[in-house]
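Note that one protein chain of the assembly has been removed; the remaining protein chains are unaltered in position.
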Amino acid sequence: MNTFGRIFKINIFGESHGNSVGIVIDGCPAGINICENDFATDLLRRKSGAFGTTPRIEPDKPVFLSGIFNSKTTGNPITIIFENTNTKSSDYNFTDFPRPGHADFVAQKKYFENSDLRGGGHFSGRLTLGLVTAGVIAKKIIDFVKINAKLSEVCGSEDIQTAIKNAIEEGDSVGGIISCTAKNIPAGWGEPFFDSVESLISHAIFAIPGIKGIEFGSGFDSAKKLGSQLNDLFIDENGKTETNFAGGINGGITNGNEITFKVAVKPTSSISKEQITFNFKTKKLETLKIQGRHDACIAVRAVPVVEAVTAIVLADLFLLRKTQEK
Amino acid sequence: MNTFGRIFKINIFGESHGNSVGIVIDGCPAGINICENDFATDLLRRKSGAFGTTPRIEPDKPVFLSGIFNSKTTGNPITIIFENTNTKSSDYNFTDFPRPGHADFVAQKKYFENSDLRGGGHFSGRLTLGLVTAGVIAKKIIDFVKINAKLSEVCGSEDIQTAIKNAIEEGDSVGGIISCTAKNIPAGWGEPFFDSVESLISHAIFAIPGIKGIEFGSGFDSAKKLGSQLNDLFIDENGKTETNFAGGINGGITNGNEITFKVAVKPTSSISKEQITFNFKTKKLETLKIQGRHDACIAVRAVPVVEAVTAIVLADLFLLRKTQEK
Amino acid sequence: MNTFGRIFKINIFGESHGNSVGIVIDGCPAGINICENDFATDLLRRKSGAFGTTPRIEPDKPVFLSGIFNSKTTGNPITIIFENTNTKSSDYNFTDFPRPGHADFVAQKKYFENSDLRGGGHFSGRLTLGLVTAGVIAKKIIDFVKINAKLSEVCGSEDIQTAIKNAIEEGDSVGGIISCTAKNIPAGWGEPFFDSVESLISHAIFAIPGIKGIEFGSGFDSAKKLGSQLNDLFIDENGKTETNFAGGINGGITNGNEITFKVAVKPTSSISKEQITFNFKTKKLETLKIQGRHDACIAVRAVPVVEAVTAIVLADLFLLRKTQEK
Partner (left out) sequence: MNTFGRIFKINIFGESHGNSVGIVIDGCPAGINICENDFATDLLRRKSGAFGTTPRIEPDKPVFLSGIFNSKTTGNPITIIFENTNTKSSDYNFTDFPRPGHADFVAQKKYFENSDLRGGGHFSGRLTLGLVTAGVIAKKIIDFVKINAKLSEVCGSEDIQTAIKNAIEEGDSVGGIISCTAKNIPAGWGEPFFDSVESLISHAIFAIPGIKGIEFGSGFDSAKKLGSQLNDLFIDENGKTETNFAGGINGGITNGNEITFKVAVKPTSSISKEQITFNFKTKKLETLKIQGRHDACIAVRAVPVVEAVTAIVLADLFLLRKTQEK
């Protein structure tokens, strides 16, 4: 239930305030060069501390437990962990007074009150460290593909800095839109139905905390258009199209044009502003004020995670594709 | 690659102009009452012939090959097929002159020119017959859940009839928005990351031909809002919330409130209007005029399919949930 | 639960006296030549009617429902069924008076009395038709591999004809040993632990009704030997070994030498001889005399099935291997 992928298969684990968080990557071919430094850029992009992000500073140093030898993948499962060092479990009791918009309440229900809720527990955004790590390796497998995600809009505005600044001043948080493209993918990846490229990418994208929507190519705008406006006309024998309303995917299969999609990231639920919500202990509506400082715009840090899971899906599709080729 | 689900597992097969299309359903508990008539309503909703749909009329009669005995499921794999009778394979050569927006081109690439492209082959919307069928059985497994999908908008307008009528007159096609809700689901279904409820539903939804976007709860609108506007405040000890911007899902897990999501359906690619596109045989841009009559608004027929795949996901989550309960 | 394989994935369905039995094969590459006649030899080897087998004669004609076009695989799911025509459901009530050694009793328990027990229902050896069919296609995928199974012993004797003849005369049945070899497999297929070649082959072999044991290479005899007697010494740079006690597999991985294994097939449980067993209706021990004629030696017909499932496993390993190669 915590695994994803068919060949390049990942399994994430850990809790925010437990021993560590990490990932096992199975099915990665042998002989890929890997050193600790390879992870630095993407881990830094994901790291807290940037404008609009939480100041919990963890070293985020990947520790290789298995599957890497002489700076190469061995072909055996790769396990990478990140130790949790900067964990101050607050006195705040998530169980009795669950935070609105958080997983506190559902975690209690799902795990019959056995959850480790400290710092969000297994639901913590910290688990995405594993995703970013796997993404770095996935990108090496499909090094001919160029994946690029960026934050294109925050709170409905393209003036991202100002929008975040305003939210911070209000003790509030803001959502945003991440746009992602993937270039140089040959035609023929993906499957007609359940393993359509859209199915697989959306499956992985919605594994990222805080995502509420995804659209491929012209997406929701497609619903407002006529077929004659949206059909991407072919212009050469490689299948290049004049427009790319389809976002590079037809019938679930890559068509050789750029894959494009956008995802909606909601504002993080942790806000300093007071909220009136049900206290499950006193059984009354009470004022909740969440202490500490929080990510004002989680979308900032989600950007490299979006890239990472896209790389994970595409690496798996690349490996799967080999099984069908002569 | 054509399977979906972990316990309630489905496998669709068939080509539009081949012998038949169908589905195998594995993991369905024994003892569920099933008769042919149970499928009538949803198959009828999906059927062509309605306003805005193609006039290819198939009897769409389910033939039970296995897994049903004495009008009950036996617990063994259920196989249901629909014979293809009304197949007039046109002379039109999809291989040489692939239709823009269709899977003709990618099918050639993916299957190294071995595809049966007649009538769209395996990519045909006809394959959704199996999905609707499995959905009917899934609904019986979770008969306490009420799933409801409806076409809420066509071509950006809520005057659906007029929008479709205009498209038909122009020999064009229109997209639409389908809204879906699912009620009476207890808190605690789904998983924190890869098998989040959003991941699973979106995976299944994007298996439906023509879907280009999905959003849960306030979806893309979330990206424009502040956290203080979007947090659903708890109002009672059952976890009922005042608002439902989360669409009934927190941290990937159902929270007991109604699940809500919307999907964007693009206009069908088959239009009567002339299109200038690349002819792969002559290696020139040429005018393509697709013969025959087509669905002007495929979204009409997608409604019961959206409901069906939602039921399939939820039935699987319901069965999985049992494994974690005492 | 009725599926097997990771890339070349099969799904069998059907009941002995239902509409039909069949198989869906997913993940088979496009472009493989297939015609009805390809199945004739192996289906004939499996067919009843030979010495020591039941006289239920079915035409065993494969009907292609999907995935084959112009006598080639299309790359889409291949569905092949065999209609049940020669079904005479006896008046014998398996529910009340379950046959010793049969699945009658467990089927009732497992499916909460909803099973179609006629003719053995889903537990019927008739389901192996699908396995043989998939095996024929698998063999084409790995056409460089030579798989050979043969019945090497019946009832402890190598005089197979006499042993069977004696059993028939007594209204009894006999077990046997099937030996199987697979040649020309390169080193490097399989995985170290859960997907060891032995794990996968044994998994598939025990799916065949009536199998009670499997051993690879020197098998159970290994347990009686010293290491110095069993180590296969390398004799050339291709890894060829002087002996082959390992049966072509080290550490779960093929080593380039011939794969060898033996399976034990029990005597079929259906015998004409009277048996005193519990009648679940009268709640007394009573004499059961099973009517009709039966396979005296099911091992005869299991030979092509053993070959088929071996081919299925090896084809899947071959396709998986491609994902790890440069």
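By letter and in written order, the chains are A, B and C; residue numbering begins at 1 in each of them.
Please note the rule applied: contacts are C-beta pairs under 8 Å (C-beta built on N, C-alpha and C of every residue); 3 or more make two chains touch, one makes a residue touch a chain.
Every value quoted in this text rests on a predicted model; they were computed, and no experiment measured them.
Touch with the chain omitted from the figure is made, among C:F51, C:F144 or C:F193, by C:F193. From the options C:I12, C:L43 or C:C180, the residue with contact to the unseen chain in the full assembly is C:I12.
Residues 6-7, 27, 29-31, 75-76, 192, 319-320, 322-326 are the ones on chain B that touch the missing chain. On the side of chain A, touch with the chain left out of the figure occurs at residues 1-3, 9, 11-15, 18-22, 24, 26-27, 30-31, 63-67, 69-70, 72-79, 81, 110-112, 114-116, 121-122. Although one chain is not shown, part of chain C still touches it, namely residues 1-4, 12, 98, 100-103, 105-107, 109-110, 112, 122-123, 127, 153-156, 167, 170, 172-177, 186-196, 198-200, 202-204, 206-207, 209, 211-237, 239, 241, 246-247, 250-256, 264-271, 273, 275-278, 280, 283, 285, 299, 320, 324, 326.
One rule holds in what follows: only the chains that are shown with their structure count from here on.
In terms of their C-alpha centroids, the spacing between chain B and chain C amounts to 37 Å. Separating the centre of chain A from that of chain C, both taken as means of CA atoms, is a distance of 44 Å. Annotation for chain A: residues 192, 320, 324, 326 touch two or more other chains.
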